[in-house]
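Only one structure is covered here, and it is reproduced in the block below.
Only one protein chain is missing; all other protein chains are in place.
Letters are used for the chains, namely A, B and C, taken in the order the chains are written, and counting of residues starts over at 1 for each.
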């Protein structure tokens, strides 16, 4: 299912960076949910280009339109089609780059995958712009998760370049993340990250980073071993976000150098309920939720568009050459990726909640 | 598809640690492949318990049996069912642990997922033993990949505990990996890893680590954006291997602290063909193969079975208690996980080669 | 996959009868096909309401809009979103019918399936109007089939009410079918059918009928046993067309009273190629194409909207009552269903041609 993901909450993505629109069809959304369109719009606004000094100057209104699946403000159980129209499209530069693939971009692989028929303007189907669709589908998922189980999805920037944010309490995440343009809940680290980004931008370069995402209130017992694990489905969906190169759960790669006596999360009783005293496992054991926070970290590579000259080849002459990319791009995509990671996580968690029978196809039944 | 994975090369896993057998049904295997059963057996032997001082003393012959899908030694295009019977089963210990979930194991989540009906003996369906099935399906995939495209899948131990192996040339990987019990291609690191494992074992503890896997000769243009990316499908399948907690491609988490001018792999012409001068992207851009090595790293948490007393709870009384796990287990699962990671990678790569039309459903057509 | 069908050529349907639009996302359409939009429009026009004396007076332009997946007039391999806007919507009548389900319609089952949240105006998601989406997806499939293999899909009305058309040669089907409003290739039967429909309409009643569909030039060896048979996938998709109640292949139900010596299609050599001397099997054996014509017959129940008083119940009071349906509807849906049956057949055949590797994901590769 190249452009569809999910088993019961199924998201089909369509649209291109410089085409008419970017959209999504959500099939399997529970019937009976009162759609909060303002919330969908607010989520889109968090992802929107041109929102701050550290993002691309491309300007798009990104106003959500609902084409189907909602009647009298309530989801009907039919497919929900939502889209945003593209407006501020500037395709002039892409003709000249047509045969010289930009390093780090998908230009060359798109050529090989689609035999030269791909829409190459602005990255076409490989552009980060398609994640506007993910955000609409994810916003809807967040609403259903919140309304049915009080499930909350919280993402934030945990690293940009060499600056890693210290762990902060969740309250601080809620309070601080949206208060700075890099979406880092630690104010000091946030300031350093912002400086780093502006410096990289001024030098015609770009930065990578990481987004951490936690999901609260997922009940224990959610996940479908052995192949549709919670980790596996989250990871698969997250690798559908452009620029993601690593996905970790709990202590992640740090587990390689730990001992079992240290990494095992002991069980204890708190308020009459079982919980784990630590969360090295990121809330998942055997592919199934433990009831602890789902914790994951997503690594984003640096934005491949840099203004420095880069070595590439001419695909027509098969000669080596050098290109310099101009145009509008984010010097660091991570801040705008935060709502995208949250959205993808929400889509997958809702799908699994439905698979486990914890969210019904008809709400209130 | 909980226990089935893949779109065209589809693997269905069945069996439990202490049940009658562990097996697999491979649906969609190309017709016309002469099955090399000795190779399948050799791969199983690499995964088999009891093979060295650093693995569990449980002894299983793990002799592959083919129940269907092969006629006159050649695959027919019908489902290939393969299994190994369980023999050395010792379930005595598991009754007493029935209500006190072992930290780091899936005991508690299995209880919550399957409502107490799960086969809890030896981890049941959550045991690493089920990966014997993955290895049979993966061995078949490796054969088809090698026969049709010379594709080679090479895995090795890149880290155990705090010992990380230095990068070594692929020739050395081929030559050295199977020469030591930890499957590390660097002899010096291998010796240190072995010492670490034995030390941890003697202290009643366990170690985590990492497996690196490279896939050679995958042509450019393989992968199905935007959701069935090569990375996403590899990651999803790899998280189906018990104990995996992180999956990285190329430079992985290190990309977070790189700059774009540094991380972008420049293109060049070598022998009249396009290639990248570096491989920070791990051979994948936009979810599609570049033609470079596919490179991935999988983090394994420490074996959750440790002989030290651990805090847990009694699920019947909801009181806190302490358990000590005895029994047979690997002090570090990583060396035996190497063929498993390779197998899973091979399954996914073959599936994607078929999706891309690079391997036909009938060989030689 | 409630609203998505197909494995490689995947069609996702969205929209409602009285919503904003009816549309479709086609994922997996081969890259490199020059889209003939006029042909898509012509197909829509064959299905359009208000086209003749025997169809509903609802008037819709049904002008196709392409939102994605086509660049410079050629398919890119990205999802193709196409839609038509709804314009002539008259929802006034449906409020009063809200709690008295119309016999033969899906009102009652929609209520039970979607818990009362369904869009009940004009049948909502259960309306025949959604097949406009099928026609767009099917037109695209027809084009690819014709361009790559000269495959032709020919449908026609074979029965309306008690009037069954005699078998006619394919040339006559091509020539005559579009020449009369009932789409029957036998002119005499066509006249009788038209009379029957007008008579039923004048009596406030409706008629059922059957559509026969043949597919020419499908090569032998297409189909995926044992569960994804050509017949099974065609039937499943055809039952997705509102009002279909039976699907037959070849001699169909008549095979029940035949003998094997009579029903078996003997093989012979014609022009150096194997073919069957008869086609009782409808071109499929063991779920796989034989190379003969694919022949299928689809039974449509009478339009459930009739102007006569009907017995039903009030769902709020659980009392029996009587309703009379006014409003615009087709006295017999069969003539307009012809392009729909063709479209669905084309979608499925293309999907199977792709699964069998007979149509590549990138044309011309």
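Definition applied: a contact is a pair of C-beta atoms (placed from the backbone, for glycine too) under 8 Å apart; a residue touches a chain by one contact, two chains touch by 3 or more.
Every value quoted in this text rests on a predicted model; they were computed, and no experiment measured them.
Of the candidate positions C:17, C:76 or C:299, contact with the unshown chain belongs to C:299. Counting over the whole complex, chain A has residues 7, 355-357, 360-361, 365 touching the chain that is not drawn. Take chain C: the residues that touch the chain left off the picture are 1-5, 7, 13, 101, 103-106, 108-113, 125-126, 130, 159-162, 200, 204-210, 219-229, 231-233, 235-240, 242, 244-253, 255-269, 272, 274, 276-277, 280-282, 284-291, 299-306, 308, 310-313, 315, 318-320, 356.
One chain of the complex is left out; on chain B, the residues touching it are 1-4, 10, 12-16, 19-21, 23, 25, 27-28, 31-32, 67-69, 71, 74-81, 83, 113-115, 117-119, 121, 124-125, 362-365.
FYI, only the chains that are shown with their structure count from here on.
With centres computed as the average of Cα coordinates, no chain lies farther from chain C than B.
Averaging C-alpha coordinates per chain places the centre of chain B 46 Å away from that of chain C. As a whole-number value, the distance joining the C-alpha centres of chain A and chain C reads 38 Å. The multi-chain contact residues of chain C, meaning those touching 2 or more other chains, are 365.
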